[in-house]
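As you look at this complex, bear in mind that one protein chain is not there, while each of the others sits in place.
Up next is chain A:
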């Protein structure tokens, strides 16, 4: 009897294993969060940083947030609505109030307690009239908060939000042109002897650029006067208004501005508002001590203060020779006086923090940043008292290394620490934020990815030694591993609280080898390269989102960065993967090649004298990568130039098209080779008549990376449908508000492939085209819900429909190769099948997953208006879904028709995370067929590795091999032991 016991043990182990292996297929379970996904919240490119207790309140276009000064952790965050940004912000630290103006919204928030909105209102007087002339500002006093937005001014009670008065300045000034763009609102003395307070608004004429001012009665908002200055005072495009006022004086405030011809102008705001006069030239002293610089050398002025020290009127003057000076305005004399000046060279520059008041004094922290080369930056922090000019060194810090390169300093903010000390928050050109106190960099916040608009998945090196020490990742200790097992078990039985869940996610993210900085055989480990239009490129690891390297190309006149792609340079190292960033200005394009592993710039950036309005990526006949850029006028540029001969060979196969939303047409162009120089030729135009509405949505197939596994689709009746896989299909949707018309056209010939009209529908239309289908999302006005339609195209040619089996069998036996080509010039007859469905969420972005070989059913990724991402199986968007499924339909696996597309809880791949201000979704296949990388980016970022058709070709990566081995051994031992026990029992019975 004793010998038979192991059998019972083995059984128990087997039951345990079965329980452990029985995993739910599909969506992510709550205890699995963090095992395949990462989510990172960002605060954006901080424009304003204000100190509040032990925290800093940061304001960027996208978000207002509060970060801890201890570790940079975010306490709370308020994000702007779509299409709007936080343009104006004012804070009353004493009462914990923060007023934010974003678009037409006026918002008051409690900046101490979680940024909750105290009240909200709309700054509008015209009853929802769209005003193009932007500009929003807030001015806050203890009692009144005055908001300016698009020319409308509204004053509210700071505490209750009750409206005190409203004023409309949109038609206050008679302007022949496009009106006045009102930018600043502030309070000041009305002038005269009474010394009462008025509200002033400053702006500029949109066409002429002349300064304009308005004076409003502070008690009822009545417009006292609004005028613009004479034409000769045209302001420079980026000139700010530096406002100064004398405390306790009856004089109206002054505004310092920079004119278009490089001079400085000082305006008496009251006089300008009432009489259109009072603007005079201001003189500025030379920057460097004895040397006298003329006014013409001034190239810009920067505002240093909002209100804290308006009476001092601190301003930074930038000179043509690169030097800069901190200047204060003497209101009494109306003259400017230099407080401190700095020489700037190529390697070092000076950045001034806004004025902060400390007791009686107003202080500016001046940060001298010097590039030490190799990505290292040294900062010298100096506090300067404006009134006396006394300066004291706060500390010297260094930051950055050869991988995480520090980009040039953009903004500095002084944070009061202790009785008389100051610390500094620095914001780099790439939006990276760091906190410096004394000689120590206390923390750094990675914010570069929040600015990204072009993201691609990159490769990791074969060997992580390129990252040195920083590339190494610590693995879990034994106690942590035990803790992970314990928490996993608890989570499985839903016995974890929030803190434990967080800990579990953290342990999971570090468990296993997912954070190693080298590639793996399944292609699960990738880097994410994010390029911002300003030229910061950051590479992140997809395991834990850490920054692998940072690079900044901006500041060299490259212009706006518009494209990022994998690239193989002509003389590159075969063992290294490269990426190409493309920047464009009004008349040139620059190509920068970087090493994907380290961010090192490969070779020299190349500039061609063509603006990049169209980018044509091509593989030459020699298998080399080349790019043709074409500007709006058809002028072409080629990169690299050495491929010209090879490119010319295949040039006749290339064309491009322009979707002209203004003219409501699509124009196609051919590329021709005119004795070595490429030219473009207008080939066709497809016009959409204005009565069908304007273009509200376009889509085309990705330039590369479409992996089609099978050309055919076999329905249940075993007939053959040949997919129409033309890569040049262009989707154009037009809408007049009452209906949506969809046109599929061929991008090479302009031939219209298909047209369909959806009644009772309106845009915007978001669409994605892939393989032989297009799916698009729009609004159905009759049903008042969103709808998605799908169009599938099949080749319906005679030669496709009448295939003979015996011939096919014969071909198969003799092994005849089929190497077919398709041409847009000989289009087959098409069979287009379409179907429409309702869908609950509103879409902002559509994307589609791509797998390594195209076997996995694609999933459509919907970036919702609520900034989440839904994965929808393409099978639900099949136009052939039957209402009454036949046996053949069932066999084919068609899902029966239902008018609403189902969104399951597991469909939300961002689960509980939100990617605020979602801009785009990119996908890339892993090397394992079933797995797809997904990256959603906006202000925040979210990465997940998903399996659209479940994980059919691999075990889970956290599959417990140890447990399986132990179980197998236990079962074998159990079997052997019980066999012997059974034999012994048999023998005993036989002898009985």
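The rule is short, and it goes like this: a residue touches a chain if its C-beta (ideal position, glycine included) is under 8 Å from a C-beta of that chain, and two chains touch if they have at least 3 such contacts; residues count from 1.
The criterion applied here is as follows: contacts and distances are computed from a predicted model.
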item	value
Protein name (UniProt record) of the chain left out of view, among "Coronatine-insensitive 1", "DNA helicase", "Dynein light chain roadblock" or "ER membrane protein complex subunit 4"	"ER membrane protein complex subunit 4"
Of A:396, A:501, A:613 or A:672, the residue in touch with the unshown chain	A:613
Residue among A:389, A:703, A:737 or A:829 touching the omitted chain	A:703
Given A:562, A:579, A:761 or A:934, the one touching the chain that is not displayed	A:562
Of A:280, A:345, A:621 or A:719, the residue in touch with the unshown chain	A:719
Interface with the undisplayed chain - residues on chain A	454, 562-563, 612-618, 653-659, 668, 698-700, 702-703, 708, 710-712, 714, 718-720, 722-723, 725-728, 730, 746-748, 803-805, 808-809, 811-812, 818-825, 887, 890-891, 920, 922
